[in-house]
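Heads up, one of the protein chains got dropped from this complex, but the rest are sitting where they should.
Letters A, B and C name the chains as they come in the text, with residue numbers starting at 1 for each one.
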Amino acid sequence: MKPDLMVELAGLKLSNPILTASGTFGFGLEYEPYVNLRELGAVVIKSVTLNPRQGNPPPRVTETPAGMLNSVGLQNPGLAAVSEYYVPELKRRKVKVFASVAGETIEEYGRVAYSLAEAGVDAIEVNVSCPNVAAGGLAFGSDPDTTAAVTARVRAAVGNLPVFIKLGVMGGDVVEIAGAAAAAGASGFSLINTLPGLAIDVRARRPVLGNITGGLSGPAIKPVALWAVWRVYKELRLPIIGMGGITCVQDVIEFLLCGATAVAVGTGNFINPGLTVELINGLERALAAEGISGVSELVGAAHVER
Amino acid sequence: MKPDLMVELAGLKLSNPILTASGTFGFGLEYEPYVNLRELGAVVIKSVTLNPRQGNPPPRVTETPAGMLNSVGLQNPGLAAVSEYYVPELKRRKVKVFASVAGETIEEYGRVAYSLAEAGVDAIEVNVSCPNVAAGGLAFGSDPDTTAAVTARVRAAVGNLPVFIKLGVMGGDVVEIAGAAAAAGASGFSLINTLPGLAIDVRARRPVLGNITGGLSGPAIKPVALWAVWRVYKELRLPIIGMGGITCVQDVIEFLLCGATAVAVGTGNFINPGLTVELINGLERALAAEGISGVSELVGAAHVER
Amino acid sequence: MTYEAEIVTQKKLATDCYRLEFYAPEIALSAQPGQFLMVKTSLTLDPLLRRPLSIQSVDHARGLVKVVYRVVGKGTALLAAKKLGRRLNVLGPLGRGFTMLTNGKFAVVAGGLGMAPLYFLVQRLKALGNEVTVFYGAQNRYQLVLVEQLAGLRVNYVTATDNGSSGFKGTVVDLLREKGLPPVDIVYAAGPPPMLRALGELLREVGMPRTEVSLEERMGCGIGACQGCAVKVHGTEGPVYKRVCADGPVFSAEEVIWE
Partner (left out) sequence: MTYEAEIVTQKKLATDCYRLEFYAPEIALSAQPGQFLMVKTSLTLDPLLRRPLSIQSVDHARGLVKVVYRVVGKGTALLAAKKLGRRLNVLGPLGRGFTMLTNGKFAVVAGGLGMAPLYFLVQRLKALGNEVTVFYGAQNRYQLVLVEQLAGLRVNYVTATDNGSSGFKGTVVDLLREKGLPPVDIVYAAGPPPMLRALGELLREVGMPRTEVSLEERMGCGIGACQGCAVKVHGTEGPVYKRVCADGPVFSAEEVIWE
């Protein structure tokens, strides 16, 4: 029998647990030459802000051991372009769309989430790891109260739509912050965002990135991501979209076993633009080979006491 | 002219900036077949607790992309064995010795530091990243007040001996915590300790490590370590021992440029037990090739505005 | 698309400089001058990302694609260690290439390995019956890596070397300043950023002919999705960032804001 890849994520039925990580898959269309978007569990689009954002000065990316740093700085065409062009284009193709929302004020999160919900996205992901001008440049997600406030505002704006709060692991205890978001109406979590990092150009004797610091992603951070998923699953048992360094089917299974219901592929898309679909097929083969009937059998299975 | 590798670290004169990272170099003697210990800037020994500690159940180490996880759990023979056997053995060999101190209570830190200072170590490194039984299993170093209290206690115990506070980057803002330690009498900082992480054994469907979670070290974390060194140097200008993923001379120079006065080699010793001495020689060659007269020319040099 | 292409030749052209040829008929057929490839240099997670390399030329008949590269770090070092018969994972062709016209007069200004994409351009321009003059500068004559092939294309070319070991002594921009730019429809250029900037200044002095430059920037995806490869250009409402990989790598010189 063919194993069942279907997962139910906070009430949403997804044909499989393979999503894309915000900011690494553009608005999906960039990957059309490589991927049949409809085959994906869902496309999580680049974080959207109310107004278009230019982003940071180059260089914006550099490689690190088994990872990369980026300082793109939330460059995006702004809410109007996304809700009027990109989301309809994706819906027209019958793609499940998760919209990632960012902002500089709590109010901005609410407004952007509202309009994207109106535009028909299937879920909202709330990126609380971008600089919060109101709070002096700290990330919203480094503090339980602010995270709860953002969550409550987005929840109020989008009614019953699934809302995933995307957290990093810096600045505060991820379980505590996730708990605050859960109490404020989060449907689940996206774990994890990038770690902070810096790279030096030894010849030029200065930081490589134009923005000096950047976000670390890729296989290097996978152990930290699994740690976060493990802990949040154990303490909260809410649905989790796991991400951080996924490049192969085994990585996917590791996240599922830790407690993720779905996973998102980020940096891995850069190494292989067709990776998402290869993972869907590979996961199916792996489950069949092991005689596992469905993905749900694996979710959180490593928590069982022996 | 031969470049000058000598550095002054919180008043201590070291023949060169290459140290060993606590816990990765045992008590130094294990490396005698591979390294002439006297050639090292200093040997930082495994963290010492008042009583011997058994450590965690195996497996205790596993590899991750460009990194490794360990859950050794501060296994060590206890203060008496260290102050009566290992420290004298090292002193007899005219090795500069930094003793890493750990404890479960603030008082324990003070007592251990006091006895090690008495035993004649050249500096104390305070490992505030181990579980604090009094504070419910949180690391001392995740909170500025506790870090300050530990620092003040150790400072009181060791008089004028250099005291380096070893910090991780989780749980609190590293600059804030370092600032609190500075105000409480820290001579400088050791940055960074491991990141938390977890690895899954897919076949067994359970965490690889006996202790479930572990500490992530190695090249994977180098960008995070450089970020921490950069920030602490920029805000506090106190001496820093930089560490995290050093495996080659270029890595050493990157840490120096970010603001480290010395560096410590950890996981790199496992890949090449002779690495420390190779780095000393390699650093000398690199400086000569670039016409740099001394290491101090590089310390913090990437902070210069252009 | 990504291909597992067989390596057919790997040849050292100069110190640290290699030409690698692989079998990828689809790429050979569709590639345009100025386009590039994203090449995987390792099967492990280190190095992690693909490396961008320009297409230096193609052989339709034999289905071959050539790249010329310099070993500057670990990715290119691993590439240089690859033997014949091994498979190379390549993604491409990518990006927007040079404007191709017929019956025109063109100047091509190459600095160092900037000659790689420009060689392909010259080849095609000649095949379309155009008149092409090439100005080619490098550190020394050993680094003028494709001169024999250029000669084979029967184009007019002049060279410059920093030490005067071949042709003019000085940079290619100095040479151009000395010789004067012939009247042309388009100037095409590729090379290190300081050279492109100096060229821009010179061209502005002489009245800014239509000029296309090929730029390089560190890349994440290579396909326009990550916004990693930003270059600042003049937009209609002030400066904006464009993507080297998808909006370029070829840009109009007037558009680019040099910083």
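As a working rule, a contact is a pair of C-beta atoms (placed from the backbone, for glycine too) under 8 Å apart; a residue touches a chain by one contact, two chains touch by 3 or more.
None of the values given here were measured: they were computed from a predicted structure.
Visitor: Which one touches the absent chain: B:49, B:70, B:100 or B:147?
Guide: Missing-chain contact among the listed residues: B:70.
Visitor: Could you tell which one of B:30, B:176 or B:290 touches the chain left off the display?
Guide: Looking across B:30, B:176 or B:290, the contact with the absent chain belongs to B:30.
Visitor: Identify the residues of chain A touching the omitted chain, counting contacts across the whole complex.
Guide: For chain A, the residues touching the absent chain are 65-66.
Visitor: By the contact criterion defined above, which parts of chain B meet the unshown chain? Give residue numbers in ascending order.
Guide: Chain B touches the chain not shown through residues 23-26, 30-31, 33-34, 46, 54-63, 65-68, 70, 72, 75, 208, 218-219, 247, 267, 269-274.
Visitor: Could you list which residues of chain C touch the chain missing from the display?
Guide: 42, 44-47, 74, 78
As a convention for this text, only the chains that are shown with their structure count from here on.
Visitor: Centre of all protein Cα atoms: which chain's centre is nearest to it?
Guide: Of the chains present, the most centrally placed is A.
Visitor: For chain A and chain B, let me know how many angstrom lie between their CA-based centres, rounded off.
Guide: One centre to the other, that is 34 Å.
Visitor: Per the centroid of Cα atoms for each chain, what is the distance between chain B and chain C, given in Å?
Guide: Inter-chain centre distance comes to 46 Å.
Visitor: Mind pulling the chain C residues that touch 2 or more other chains?
Guide: In chain C, the residues touching two or more other chains are 45-46.
Visitor: Touching at least two other chains at once: which residues of chain A meet that condition?
Guide: Expected reply: 65-67, 218-219.
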